[in-house]
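Just one protein chain is left out here, and the rest sit where they should.
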Amino acid sequence: MLEKALSGSKLYWTLILALLVLIGIGFLFYLRQLEFGLGITGMNRDVTWGFYIAQFTFLVGVAASAVMLVLPYYLHDYKAFGKMTVLGEFLAVSAVLMCLLFIIIDLGQPARLLNVILYPTPHSMLFWDMIVLNGYLFLNIIIGWNVLSAEKEGVPPEKWLKPLIYLSIPFAVSIHTVTAFLYSGLPGRGYWLTAVLAPKFLASAFAAGPAFLILLSFILRKFTSFDVGTKPIQTLAKIVCYATIASLFLFFCEVFVTFYSQLPGHMDHKIYLFLGLDGKGALIPWMWSSLLMLITAAILLLIPPARKNEYVLGLACIFIFFGSWIDKGLGLISGGFIPNPLHEVNEYIPTVPEVLISIGVYAIGFLVLTVLFKTVVGVKEEVRG
Amino acid sequence: MENSRRNFLKIAGYSILGVGAGSMLVGITPKFTTAASEESAPPKYKERPGALTANRWGMVIDTRKINGRINKKMQQVCHKIHNVPDFVGQLGAENHEIKWIWPTKFSHAFVEQDHQFVSDRLKETKIPVLCNHCNNPPCVRACPTQATFKREKDGLVLMDFHRCIGCRFCIAACPFGSRSFNYRDPREAIEELEPNFTPRMKGVVEKCNFCAERLARGEAPACVEVSEGALIFGDLEDPSSDIRKVLAEHNAITRKAELGTYPSVFYII
Partner (left out) sequence: MYDKGKIVAGLVIFFIILAFPFWYNLGQSSPAPELELTDKAKQAEKCVEDTALMTREHMQLLHEWRDSVARDGNRIYVSENGDEHVISLSDTCMDCHSNKADFCDRCHNYVSADPYCWDCHTFPEENN
């Protein structure tokens, strides 16, 4: 089936080439990081996780969002998602792949990675994250690939796939829950120490992931012969809308608890992010634009005529994708580390090499995504004849 | 043809699984075998004679006796004998700072105890902070490889630098900011290498070890030795120890007691 990705238009090969160039640049800078150490990043003694771990956290959400297609289609037999489900599964594959790469490039001693398996430590959340992320990756590769082969052969998917598909649903929830537990179980980090962190992660994931899928469907419609149709997109748009509202609601709950209780250890992180602390506030414009984008998008998607207009829908999806990206990919990690446990403010700004390495990882993810989606489109074309 | 290929793949798959599971059972690294280790033999490893031992090491810092000079001496001797690099002083690389023990204001050391009318003495004196060697350490809970661990016999929270993968989870978990990460090769900023203590490598986390290497030689921690009596070190589980007497006579506090980590470093305010 993969041979479908070996023939394509000039545009397709240009895209592949561009991604390869970005991967190459990122790889060169990663070699430099291996040589010098993580000191080439902007991380410091206080903010010891930065851009890499933030991207990992955001992408776990994108990966988990496949469940928003799988669950209605397989559990509720919602036929409209039939054409799209495999897209969700393949998006999950590339997103989890990026997650794992972001963890690896963030390690100080990547050569010792296997120590996590050699000395298994169940009381560490990272141990469980490794299990659920790898499990989810393999589940989606197996499910996506076999369902697509069955479609190609014109036969129903094999019976043994069913239990795996059902298993992938709790796995999707677990990857983002365990990722939230990485942060929310740490004493003395007020920004993360909240029971709604995992639900909030899931809500924003079920907003940003499907929003991205809608955008991808538009791209596929424009550049290929594959059109998923209006109905599944409109259903997804409703899911995106309510997930965005849920995540805004959970954010509001956090703001209330924090500022009504007036606990300094919880307030100061949010004050730093949205208003600045000790004269420092690099993220203030980002955080407000994120909030604004999410609120605007939620309102737009609530109004049926706006939602049905695909230009408005596209804009709302872009807002939600980038709004969530700022929230998780920039604010979440820095905000948790600033101020530090001694209540000092040391800011974190990512460096150019750090961003280029991250872009390289994204390029790997998009390369995998492009090849997988090209295969899907090829198979669909062949089946249609 | 189709069938036999499928069978071949199945058998190949099972045998790979089998080999994998087998090697897991046998143990991944073979053990060093001598004839003695096969019978039930006397222990092959023991402590050095004369080593200082305790059930739970602890420290009391008497802030009334602390001053800037003592603070400086303690940090200097600690960082010197442990080959702690000085990235700030030597290279001006603030981001890569590493510190095991350092003086800080009361409002930073005791964030939750700070208020408008703290005594003049506390406002002026800087207080030494270091790893608290917690009895319930969150860093140990977070570490995915047991590279940081609480030593059962004496309660020290230590680092195994050979095992650390540099994920920095322990740093996020520590509510006291006691841990530092080697963002680059520490040797770049060690003025004179101390031969008796091994420097670290880039990409691992480090922190105060309560001078475990000195305790093993029968010596008290270096900061205690130069503290002019401001630091008292001893066994928290021995009711007759000096440290327990000091704690019985004074009302000492710990940093962030509300987090339930049970620090082994106490402060007389």
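Lettered A and B in written order, each chain numbered from 1.
As a convention for this text, contacts are C-beta pairs under 8 Å (C-beta built on N, C-alpha and C of every residue); 3 or more make two chains touch, one makes a residue touch a chain.
None of the values given here were measured: they were computed from a predicted structure.
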| item | value |
| --- | --- |
| Partner chains on view for the chain not depicted | B |
| Touching the absent chain when the full complex is considered, from B:M201, B:A220 or B:V246 | B:M201 |
| Which of B:L91, B:L193 or B:I253 contacts the chain that the document leaves out | B:L193 |
| Contact with the hidden chain (one of B:K123, B:H162 or B:K245) | B:H162 |
| Residue of B:F149, B:F169, B:Y183 or B:Y267 in touch with the missing chain, whole complex considered | B:F149 |
| Positions on subunit B where the hidden chain makes contact | 29-36, 42-49, 51, 149, 151, 153-154, 158, 160-162, 193, 195, 198-201, 212, 216 |
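To be clear about the criterion, only the chains that are shown with their structure count from here on.
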| item | value |
| --- | --- |
| Length of the line joining the C-alpha centres of subunit A and subunit B, rounded to whole Å | 35 |
| Subunit B-facing residues of subunit A, complex | 36-39, 41-46, 48-49, 103, 106-110, 112-113, 115-116, 118-119, 121, 123-127, 130, 182-183, 186-189, 265, 336-337, 340-344 |
| Subunit B residues within the subunit A interface of the complex | 28, 93-99, 104, 107-109, 111-112, 129, 138, 141-147, 163-169, 171-177, 180-185, 201-205, 256, 259-261 |
